[in-house]
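Only a single protein chain was left out; the remaining protein chains are all shown in position.
This part shows chain A:
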Amino acid sequence: MVSTPTVAGAVLGLAIQLYCNGMRKLPLMRHPWEHVLFMGIGAYAINELVAWEYRTEAALEKKKAELLRINKNRPVESLPRIF
């Protein structure tokens, strides 16, 4: 079963290649292997983006909890004195 990000990425890659050919006033399906290449790159990029999103969400939650803890226990006297 192909996942949604893979399909979305492949469609995006294909659209980008079609758009490039259209902008360059070339036949839309010129060099079909380039379309396949762009579909592969698109699928990989979107899958990586989704994976990155999960990773960043977890890191954010961790950081948020840490900051709230620091905020809670922050007496004025704890500031380092440099002057």
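The rule we apply is simple: a residue touches a chain if its C-beta (ideal position, glycine included) is under 8 Å from a C-beta of that chain, and two chains touch if they have at least 3 such contacts; residues count from 1.
Everything that follows uses one rule, which is that contacts and distances are computed from a predicted model.
Q: As a check of understanding, state which of "Protein-serine O-palmitoleoyltransferase porcupine", "NADH dehydrogenase subunit 2", "Related to Mitochondrial division protein 1" or "Pentatricopeptide repeat-containing protein At2g17670" is the UniProt name of the chain not shown.
A: In UniProt, the chain that is not shown appears as "NADH dehydrogenase subunit 2".
Q: Of the residues in chain A, which ones touch the absent chain?
A: 12, 15-17, 19-20, 22-25, 49, 52-53, 56-57, 59-60, 63-64, 66-67, 70-71, 74, 76, 79-80, 82-83
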